[in-house]
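Of the protein chains in this complex, all but one are displayed in their positions.
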Amino acid sequence: MTLKIYLRKHPGIWRGVLSVLTILLGWECYIQGKIWLGYPSQVPVPSAILARWADVIMEGSYWMSWYSSYSRVLAGFAIAMLLGIPFGLLLAVNRTSRALFFPVFEILRPIPPLAWVPASLIFWPTQEMSIIFVIFLGSFYAVVINVLGGAKNVDIRYLRAAQSMGANQWQLFRRVIFPATLPSIFTGAAVGMGITWEVVVAAEMIAVGGRVYGGGLGFFVWNSFVGGSIEQAVIGMLSIGIAGYTASSLLRYAGRRLMPWHTSQA
Amino acid sequence: MPDISPSLSNPSLLSRFWFHTRRNISNPHLYLGLLGIACFGFLYYLFTEGWPLPRFEKLPGPVAVFTEWFSPDPMWGISIYSEEYYQHIWASVRRVGIALLIATGLGVPLGLLMGWSKVFKDYSFPVLELLRPIPVLAWVPLAILMFNDTETPVIFLATLASFYITVLNTMLGVESINPNFIRAAACLGSKPHHLFLHVILPGALPFIFTGLQISVGISWFSLVAAEMVSGQYGLGYLILNSYTSVTYETIVIIMMTLGLVGYASSALVRFVGRQLMQWQARALALENR
Partner (left out) sequence: MNAAQQKLQQGALSIQDVSKIYDPDGTAVEALSHCSLEIAAGEIYMVLGPSGCGKTTLLNAVAGFHPVSSGRILLDGEVLCNDKTPQAQQNSDRMVVFQNGALFPWKTLLDNVSYGPIVQKRLSPKEAREKAEALLREAGLIDISHKYPGEISSGMARRAEIVRALINEPKVLLLDEPYRAMDALTKAIMHENLLKMYELNPVTIFFITHDLEEAVFLGHKVAIMTTRPATVKEVIPIDLPYPRDHRVLSSEPFRLQVQRVKASVRSEAEKAFAAGEKELA
């Protein structure tokens, strides 16, 4: 099938491209026009951003920021998954533990993760650890809530079917409850991953000061802004968007690979 | 047919309240939950004040925090008796309120339009999807540049994430409406405005409220972050300010306050949702019978 026919069959694609290009062009024209008429404008134009971006990708500090943010996100996210999945499953499987722990969990949950930043800075010996702790906290709630909800709603018929075939408690858990909860685990992970990037940017802006290396993309944005390079701040902003999108896509891909039976999106 | 049991089919508020109270009091899980909370509180006390552990001793303990919180003459100026405390709460609540109003006021119509018209969705959805992965806080520099005062950027940031959620959920809500409802409405002789008012809007309402529920949380989340970075009032500003001025008790007070107001605002949304969607509340109540 040629591209032309394909595009005619799927008008959504060219419509989307068209509207995005229109907005970029409108933005460029509006700001350029303003400057041409003699009004000062601090908001950068797309062409200038792209030109600056071409320079920035040659700089080591830019990629260093990527690396720092990514390693923090992955560390916090991994801990959240490692603790959140077993905790959620425990709450789902065991009524007593749910009654005991869930209220405490629910009391702590409404506190926004970033409100933990100061307390975390006081408690943890290094800044790095406190940022990772806040990241962990942000995604932990999402993971636990989704795992708990998923495992509690496992169809009772699956359990009965497995029992009638002679499954013991462990097999019941390993072969029925866990795979049946897997879609919810991935939903929780996806939500958690989104929150993680929100938190890491904020934490890097608030908590990291003065260092050029290891500041991360959030610091990159803030530092560029304070340093007066608005183009670079916008580049940082877009980079964070790309980084977050990549991470979520990888997660979705893993979900599809692990759950071939699950046709709807994880 | 005489109505034999009016209280059974339509229980009064009071009798329902009694029923639930009785059932809860006799439920052992309630006491386990209280035990869990008590244990948490006790451990917090033990590690910070009773028998301080190395890193924990730096954190303010519960006794110190509550003494400060309920003191008429607080050491660091923030307690339930100080005017300043309520000024900060009000500043934040007001911002979240405005942000939610804007997010709902713009997001619901936009979402309805996107769910309604495929062509409109084709044009607008990609833009939304491109912007959505950019975290709220990454917008800080642009927000400061775009608006000249200090208040608007904070509200803008608190609005942004809630706006995405509202649009997406409203759109999904419209798309989830059983097409037979729309056909039935057309058969019954609905004009487009009837269709919109009597089918599309109520049909999407459950999703809109699910979105609003998430929005409230996200809005508080973003607001605290925004206030920490660029606010001059509000709970987020206060919590970071307390850190830099080493008034640690205040930090914990503000954290608890944020938890309380956050919980109260989502409870309010839930309540409004139940009132507006009686049809769903009643059907759900029958299912959990």
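Chains here go by letter, A and B, matching the order in which they are written, and residues are numbered from 1 within each.
What we mean here is this: a residue touches a chain if its C-beta (ideal position, glycine included) is under 8 Å from a C-beta of that chain, and two chains touch if they have at least 3 such contacts.
Quantities reported herein were computed from a predicted structural model and do not represent experimental measurements.
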### Query
Thinking of the complex as a whole, which visible chains are touched by the chain that is not shown?
B
### From B:Asn24, B:Asn178, B:Gln232 or B:Ser245, residue that would touch the chain that is not displayed
B:Asn178
### Task
Would you indicate which residue among B:Pro62, B:Gly77, B:Gly97 or B:Pro202 is in contact with the undisplayed chain?
B:Pro202
#### Entry: Touch list for chain B against the chain that is not drawn
1, 178, 180-181, 183-191, 194, 198-199, 202-203, 205, 277-280, 282-283, 286
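What we mean here is this: only the chains that are shown with their structure count from here on.
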### Message
Just the number, please: Cα centre separation of chain A and chain B in whole Å.
### Response
20
### Summary
Residue positions on chain A within touch of chain B in the complex are 11-12, 15-20, 23, 42-43, 95-96, 98-104, 107-108, 110-119, 121-125, 195, 197-198, 201-202, 205-206, 217-218, 221-222, 224-225, 230, 233-234, 236-238, 240-242, 244-245, 248
## Note on the structure
Counting only contacts in the complex, chain B reaches chain A at residues 28-30, 32-37, 40, 55-56, 58-59, 119, 121-127, 130-131, 133-142, 144-146, 161, 217, 220-222, 224-225, 228-229, 235-236, 239-240, 242-243, 248, 251-252, 254-256, 258-260, 262-263, 266
